[in-house]
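As you look at this complex, bear in mind that one protein chain is not there, while each of the others sits in place.
== chain A ==
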Amino acid sequence: MAAPIAVHLEFGGGAELLFNGVKEHHVTLPSQSEPWDMKQLLVWIQRNLLKERPELFVQGDSVRPGILVLINDADWELMNQNACACLTAAGLDCSVGLKPAH
């Protein structure tokens, strides 16, 4: 059982337009049997935060190409590829930034 985790989400570069224009979100992910990973976080964001046009944000089970993801201020491509970074290991106040690249 993974404990609930607090995540600081930041949407920028226009991505916030899909979230009612709100850039920063402090959210708590509920506890669940498996550890949270990016793939699940994206699903959660889509269900709970995303206001419109999901196809502009996610594609398949990852973010749409062209949207950059930073985890604790570092490129998520450094973290063993896309949808699999394990959020729990990053500690309780992990921040995830998402911005389109252009």
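The rule is simple: a residue touches a chain if its C-beta (ideal position, glycine included) is under 8 Å from a C-beta of that chain, and two chains touch if they have at least 3 such contacts; residues count from 1.
By definition in this document, contacts and distances are computed from a predicted model.
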Among "GTPase-activating protein GYP7", "Polyglutamylase complex subunit TTLL1", "LON peptidase N-terminal domain and RING finger protein 3-like" or "Cytoplasmic tRNA 2-thiolation protein 2", UniProt-listed name of the chain not shown: "Cytoplasmic tRNA 2-thiolation protein 2"
Omitted-chain contact residue, chosen from A:Ala3, A:Val22 or A:Ala74: A:Ala74
Touch residues of chain A, complete complex, unshown partner: 12-14, 16-18, 37, 52-53, 55-56, 64-66, 68, 70-81, 84-87, 89-90, 94, 97, 99-102
